[in-house]
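The structure under discussion is supplied below as structure tokens; questions concerning it will follow.
Apart from one protein chain that is not included, each protein chain of the complex appears where it belongs.
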Amino acid sequence: MSSNNDSHAEAHHPASYYIRIYWILFGLLILSILGPLNAGLFGNFAKAIVMITAYGVAFVKAYIVAAKFMHLDIEKKYITLLLLMCLLAMFVCFGALAPDIMNPNGANWENHNPFMTTAPEMHYPTK
Amino acid sequence: MSSTTFPRPQATTRSVTGISTGKLAVWWIVASEIVIFGGLLVFYLLMRFRHGDPWAEAATHTNIYIGAFNTFVLLTSSLFAVLAHQAAESDNGKKAARFLMYTIGGALMFLCVKSYEWSIEIEKGYVLTKNVFWGCYYLITGLHGFHVIAGAIIMGFVAKDAAKGKDLQRVECIGIYWHFVDIVWLFLFPLFYTTAAG
Partner (left out) sequence: MDATTTATTSGHTESHGHGHHEESFVSKYLLSTDHKIIGMQYMFTGLIMALIGGYLAYVFRMQLAYPGEEIPGYGILTPGDYNSKVTMHGTIMIFWVAMPVLIAAFGNFLIPLMIGCDDMVFPRINRLSYQIFLISAIILVASFFVPGGAFGGAWTAYPPLSATAEYNLTPLGAPLWLIAVALEFVAFLLGGINFITTVMNSRAKGMSMYDIPLVVWMIVIASILFMLSVGPLVAGAVLLLFDQIGGTNFYNPAAGGDPLVWQHLFWFFGHPEVYVVLLPAMGIVAEVIAVFSRKKFFGYKLALYTTFATGILSFVVWAHHQFVAGIDPRMTNLFTVTTLLISIPIAELLFLYIATLYRGSIEFSVPMLWALGFIATFLIGGVTGIYLGANGTDIFFHDTYFVVAHFHYTFFPIAIIGMYAGLTYWFPKMFGRHMNQTIGKIHFWFTIIPFNLIFLPQFLLGLAGQHRRIYDFSNFPQLSTHELQHLRIVATTSLIVMLIAQVPFIINFFYSIFKGRKAEKNPWKANTLEWTADSPPGHGNWAVLPDVHRGPYEYSHPDRDEDYWPQDEPSK
């Protein structure tokens, strides 16, 4: 049986609507490739260009897929709230870990092997 | 999963919230998957900021063109998934099943391209154990790929039923899961491929 108990949560758009959104997403994809590849052309703004065209576009595309393809824009609001809470928890997690993890050195010591291309030889204590 | 003989309890058909039971469950699944992938990406980002330049250097060795092609494949498969949902809404089970099969085709192409990509990288010596960047790369994209496989398999079952006109409400549910898998990749793409190129 097709959708039961759904209270008008389905918007009846023609296929052309979704295909139009698809081409927008495709265009954004192209932007997100060309931007980082050619960021060097922008001199001092290279980093900003990369940020906007790589991550900014990622967020915009994610929003479009979530709202238009997953129909979150017409879904009950608490579903979106639930998903945003999960994202918030991840930001909290990142923020609380960052002071410890983002610095490889401690207050009284330094890590002289921060990033290796092969693991170092480990010497384990023998019995 | 033969649902022809399994008697569904009345509980399954009730809907106090107004959202169908299957869809409600899929949203909760998506919520829990956000924190799973979120945890992995938190780890990745922390490591990335910690290590700075050597990490960025390691990340330049991923192939942006293969990554972009895969992003395109997943995007297109998402389109087919939403068109399948649309067909299911109009009670056209056969059309929905056809679009779902295109989606699965996209999944298979994604997996083939990824296998090819991995084989090139492994051949060049960029293996799982090379350093923490490559460990993250294989594990995170691998876990994502595992979700693609699982989604494709479930989608196959839904398509089989939909072609017979059965349980068309499941087309939307598997579609929601599929879009989520697509969104995860939308973030993996810049993290692993493009921002290193800049």
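So that you can tell them apart, the chains are marked A and B in the order they are listed, and the count of residues begins at 1 in each.
To be clear about the criterion, a contact is a pair of C-beta atoms (placed from the backbone, for glycine too) under 8 Å apart; a residue touches a chain by one contact, two chains touch by 3 or more.
In this text, all values refer to a predicted model and were calculated from it rather than measured experimentally.
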Out of all the chains shown, which come into contact with the hidden one?
A, B
Contact with the hidden chain (one of B:Val42, B:Leu79 or B:Leu168):
B:Val42
List the residues of subunit A that touch the chain left out of this view.
85-86, 89, 92-93, 96-97, 99-101, 104, 106, 111, 113-116, 119-120, 122, 124
It is residues of subunit B that touch the chain not shown, namely 6, 9-12, 14-17, 19, 21, 24-25, 28-29, 31-40, 42-43, 46-47, 50-51, 128-129, 131-132, 135-136, 139, 143
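By our rule, only the chains that are shown with their structure count from here on.
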Okay, in this complex, where on subunit A does subunit B touch?
1-7, 9-10, 12-13, 15, 18-19, 22, 25-26, 29, 32-33, 35-37, 39-40, 46-47, 49-51, 54-55, 57-58, 61-62, 65-66, 69-70, 75-76, 79, 82-83, 86-87, 89-90, 93-94, 97-98, 101-104, 114-119
Which positions of subunit B touch subunit A when the two form their complex?
13-15, 17-21, 23, 27-28, 30-31, 34-35, 38-39, 41-42, 45-47, 49-51, 54-55, 58, 64, 68, 71-72, 75-76, 78-79, 81-83, 86, 88-89, 91, 129-132, 167-169, 172, 175-176, 179-180, 182-183, 186-187, 189-190, 194-195, 197-198
